[in-house]
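On to chain A.
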Amino acid sequence: MIKRIIIIITLIGLSFVLLPLFLNMEDAERLSELSQTYVTEGAEELGTANLVTAVVVSYRGLDTLGEVAVLFAATAGVTLLLGTKKKGGSVTDLLEERRGGSELLNTGAALLFPVLLLFGAYIFVHGHLTPGGGFQGGVVIASAFVLLLFIESDREFSHSVLHSLEALSGAAYVLIGLIGLWFAAGFLDPRFLPSGEIGRLLSAGAIPLIYSLIGIKVGSELIGVVDSLRRRS
Partner candidate 1 sequence: MMKDIAIKAGYTLISLFVITNYGLLLGGTMARVRAKVQGRIGQPVWQPYIDIIKNNVLRTGISHGVMFYLGPVFRLAGGLGTYLFIPAVYGSLVFANFAFSGDLLLVMYFIFFGQLGMALGAGQSGHPYSPIGVARGLAQMSAFEVPFALSVIAIAAQYQTLSVTEFVALQQGGILNWIVFTNPLATIAAMISFLGMSMGNPFSIVIAPQEIPIGPPTEMQSSFLGMLQTNRAIFNGAKLVLFMNLYFGGATSVLSMVVKTFLIYLYTVIVGASFPRFRADQSIRFFLGIPTLIGIAAVVVQMI
Partner candidate 2 sequence: MITQLLIILGAALILVGFWGVLTRKHIVKIIISFSILDTGIHLIMVGIGYIKDGSAPIIDQEMPVSRLAGNVVDPIPSALVLTAIVIGVAVTALMLSYAVQLYTFYKTVSIEQIKELKW
Partner candidate 3 sequence: MKKDEMNEQIAQIDKAMRLGNEGLSDDQKAYFCDQRPERIDPYHGILERFANWARAESLWILGFGTGCGAIELRPLMTSRYDMYRYGIQPRPTPRQAGVFVIGGYASVKTMKRIVRSYEQMQGPKFVLGLGSCTINGGMYWDSYNTINRLDHYIPVDIYIAGCMPRPEALLAGFNRLKEMIKAGQCDGMNSYAENFDWYKKNQKQIIKHWNMPDYNW
């Protein structure tokens, strides 16, 4: 009980100290200088309709590369943690037996699976035009596979395919970055491809390409994560 009181006091103290951050935060009237520039010149410079994508993939492209790396490292970590040759033994024997999916689920999933795949692909291909992008698309694709797992929990995914997809798409992403460095203004510069007309699918230089690669990579990584967790449980 005392512990809780101390915790409460501490949290109150923390929020008290941080009150200047939380209170009196009115809506900003205008953009910051930086975003102002992005907003006013981003479309022109990069040819993306979705300015967030412009920021994500190009202006702050290094963040995104890092983000991909984070996810990649996390996937590697999950695989390392939940890999096959472990001392601790399985959790499965500690849990009650699992049942298979119900009829409703099975049918629904089978129906949804291709739709979801398509939808995911759509999202990342159109990342520069509409809300969404590589990550979102990748997640949708991964969720399609999760659905499959709901139906059949013992389903095996081909690891070599997953790994190859992940590795090749990642490497291709980096390669594109380097091409930007060599043939355009800088690392990850998508403008080595023509920027095209705003609003078209094939526009914004290499951004759609990058987002597609990210989508594939994220998708396969998330599938890998989910698969690893499933294998252990």
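On the choice of candidates, all candidates are chains of the complex that A comes from, given by their letters.
We adopt the following convention: a residue touches a chain if its C-beta (ideal position, glycine included) is under 8 Å from a C-beta of that chain, and two chains touch if they have at least 3 such contacts; residues count from 1.
Predicted, not measured: the structure shown is a model, and the values here were computed from it.
Checking the candidates 1, 2 or 3 against chain A in this complex, the single touching one is 2. Of all residues in chain A, those touching candidate 2 in their complex are 4, 7, 11, 14-15, 18, 21-32, 34-36, 38-40, 42-44, 49-52, 54-56, 59-60, 63-64, 66-67, 70-71, 73-75, 77-78, 81-82, 86, 88-91, 94, 129-131, 133, 135, 198-199, 218, 225, 228-229, 232-233.
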